[in-house]
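In what follows, a structure is listed as structure tokens, so that the remarks can point back to it.
For this view, one protein chain was removed and the others were kept in their places.
As written, the chain order gives the labels A and B, with residue 1 at the start of each chain.
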Amino acid sequence: MGFLATRRRPAATSRVRTRTGMLRAQTFVCAMVVAAISMGACTRDTRATSTSSELRVMTWSAIESSARGQTVTMRMWRGDQSINQFMDTWVAPHLASEFGITLRTVEGQGPEIVNALLLERNARANGTADLVWINGETFSNLRREKLLFGPWADRVPSAALLDSASPIIMRDFEQELGGLELPWGTVQAALIYDTLRTPNPPRSFDELARWIHAHPGRFTHDQAFTGVTFLKELMYALNGGVSKFQGGFNEPIYTQASAKVWQWLDNTRNDFWREGRTYPAGVAELHRLFANGEVDFTMSNNQNEVITKVRQGILPPSSRALVLRDGTIANAHYLGIPASAPHAAAAMVVANFLLSPEAQYEKQRPEVWADGTVLRTSSLSPDWQRKFGALALEANAILSDTLSKYARPEIAPQYHERLNADWRARIRDTPNR
Amino acid sequence: MSEHRRRTSPSASGRLLRNALLIVLALWTLAPLLLLIVLSLSRNWYAPAVWPSVWTGEHWGRLVAAASSQREALLTSVALATLTALLACLLALPFGRLIAQSRGWPRRWAAAMAFAPVAVPPIALATGMHFSLLKIGLAGHFGGVLVAHIIPAAGYLTLFFLGAFSAYDLRIEEEARTLGATRGAVWRRITLPILRAPIGDALALAFLISWAQVPLTLLIGGGLVRTLPIDVFAAIRAGDDARAASGSILLIVPALLAIAGVRVAVRRTGVVGL
Partner (left out) sequence: MTHSRRALAVGVVLVLPVVVGFAYALLGATDVIGGLGQPPGLARIQRVLSEAAVWRGTAWAMWVAVASTTLAALLAVVLSLVYDGTSRTDRLARALMNVPLAFPHLVAAAVGLLVLGQSGMLARILMFAGVIADSAHMPELVSDRFGVGVIVALTWKEAPFLLLINAAVLSGHGRGYQEVARTHGASRWQVLQRVTWPLLWRGMSPALVAVAVFAFGSYETMVLLAPSNPLALPLLTAERYVDPALARRNDAFVLAVLSMVIGLIAVAVYERLRSRIEDVGHV
């Protein structure tokens, strides 16, 4: 009996000990988890976000001084090493030394930015992005959902230097900027070919169609922005130019015009790469196919991308750009500030700097980004005019006369959205006959 | 037993076949690493060239440059993976032990619930979790990505420790306590020494789960938290194959070191690997 008694008690005690021990261990663990997470959680800037109306009242020097010491988070497409290097190794140090602003660039393409801002609003979370690199339908979506801060772009001193006479710059896919976004650069779409493989490239869509039939499996386009731009240019070419599409989106005109695009594609896609059954996801994948000799053409929204990509070693040195005689699309890209931006004032300072002649020149240099300027160079100092003028004489670049002759403007963003969606449904997701 | 082995020793042709297969196996497993090394040292290496014509150290030089986003991504990954390993292990050890002490359907249900965060496709899990993490302000921050990494790691490691504790007789601890040992002493002198190897292996496993993670980091981090796999992913999607290659090698080498522990771990406890 005594023996049994002693046997019983220790078991009960050990159970109690185990239970409290477990509880303590678990509480400790939970505390550690919480501690680690809050360590890693953002140290959010507790300064109040200046509202648009507050910023309108402040002088520019007040805005600049309030921006000192802040960190600006910029969401931009980071798929090009040249652009990343420009931002990280030239823009960021200049901002730090001249304005005391720390620039942090993070990946975010148009639709991703819209998604992120919408999610943030739905979750009633604090904003994270201060500056976004946008254009076209992204701008349209953001504006419609009232996700943009402003109007602010007209307040920026550098805005006075803008080439305000240019419709390409001052209208984004036919939309009024309304001070909600600031032009940053201009580009024109172009095809890229290899002079060694294709010494006599086609110069129009008709010639291209004949070339594709004569060289089956050597051409394709990507599924993303550049590919849809290509389809849009095709739509212009098959429907007598851009004039029919200008003045806002028109459903019957779109239906009739796009039918011709689908017909052209149906006639040609069997001679596309992989018989048109599959398409590269983005333009970078298309570049890879081109560089490795699987296709003989690639394309770009920037006529000068061929220069930077050759320098990076992604495209072969014999690559050149060409614009089709049917016209290629010239457009601009812009900077916007989200409505939930925690550092709107600092973002304005960054945008102002990016628009300065210094930054625009550096950006346009072929060794850097080769992206066109949005400034009216004729109103700059003679020194700057000379510098910008020298840039236009780059060896492999397309002559600017040629470029402007074949430049076509953008049209309403709904055309882009519809072409994108309909292409996916009618061509990509439908096996060809 | 050795007698038995000698009786059934392979014939000469059998040995030849095994050796030939070994060579094929070596090619199958080592060729990818070799390709990555060569690619990281090359430039303009297009088809149909079987070997690069231009060799360069620029992709590796980028790592030690003044402002290197690749190096920052590497450091972020190291921090994330280390913290994931520690915290997931701290959670999973008691959790696995608790499940191991149960029987019948609660045990089965608990094990199934532990496996769920691992089995659900990450893209699906992340789209659902993103919203809640946004609400509590963790999305887009290191802390949020850490939580996202710990979730599958803790589930995985719980199953691992369930296996480890199933083989471990808890009565040893009870006996020790009967003899008067304190809880701490039992922990230090009995439990930990026995579990030291599984704990080390569990840390390595959780480290690897976080180290190689892509979709959770992509969606929860939202571009704001940049780990080394994300950097490699971005490089591939941008067509910068050489940068992707150097980043990949940086991902593989520490993992190879951690594998030594995992190999022993799985063999010992028979738990499903990554």
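The rule is simple: a contact is a pair of C-beta atoms (placed from the backbone, for glycine too) under 8 Å apart; a residue touches a chain by one contact, two chains touch by 3 or more.
Since this is a predicted model, take the numbers as computed values, not measurements.
Q: Of the residues A:T278, A:S318 or A:S404, I need the one that contacts the missing chain.
A: From the options A:T278, A:S318 or A:S404, the contact with the absent chain belongs to A:T278.
Q: Tell me which of A:Q223, A:Q360 or A:T373 is the one touching the absent chain.
A: The single option touching the absent chain is A:Q223.
Q: In the complete assembly, which of A:N292, A:S356, A:Q385 or A:T402 touches the absent chain?
A: Within the whole complex, the residue contacting the unshown chain is A:N292.
Q: Under the stated touch rule, tell me which residues of chain B contact the chain that is not displayed.
A: 1, 4-5, 8, 18-19, 21-22, 25-26, 28-33, 35-36, 39, 46-50, 95, 98-99, 101-104, 106-129, 131-132, 151, 154-155, 158, 166-167, 211-212, 214-215, 229, 232-233, 236, 241, 244, 248, 251-253, 255-256, 258-259, 262-263, 266-270, 272-274
Q: Suppose we count only contacts with the excluded chain; which residues of chain A make the list?
A: Residues of chain A in contact with the hidden chain: 19, 22, 110-112, 114-115, 118-119, 122, 137-138, 141, 145, 217, 223, 274, 277-279, 281, 289, 292-294, 416-417, 420-421, 428-429, 431.
One rule holds in what follows: only the chains that are shown with their structure count from here on.
Q: Report, in whole Å, the distance between the mean C-alpha point of chain A and the mean C-alpha point of chain B.
A: That gives a centre separation of 34 Å.
Q: Looking at the complex, which residues from chain A come into contact with chain B?
A: 10-11, 13-14, 17-18, 21-22, 25-26, 29, 32-33, 36-42, 44, 73, 75, 78-81, 84, 88-89, 92, 106-108, 112, 116, 119-120, 122-126, 128, 281-282, 284-285, 287-288, 291-294, 312-314, 316-317
Q: Using the touch definition up top, name the residues of chain B that touch chain A in the complex.
A: On the chain B side, the touching residues are 43-44, 46-48, 67, 69, 83, 87, 90-91, 94, 98, 130-131, 134-135, 137-144, 146-147, 150, 174, 177-178, 183, 222-224, 226, 234, 237-243.
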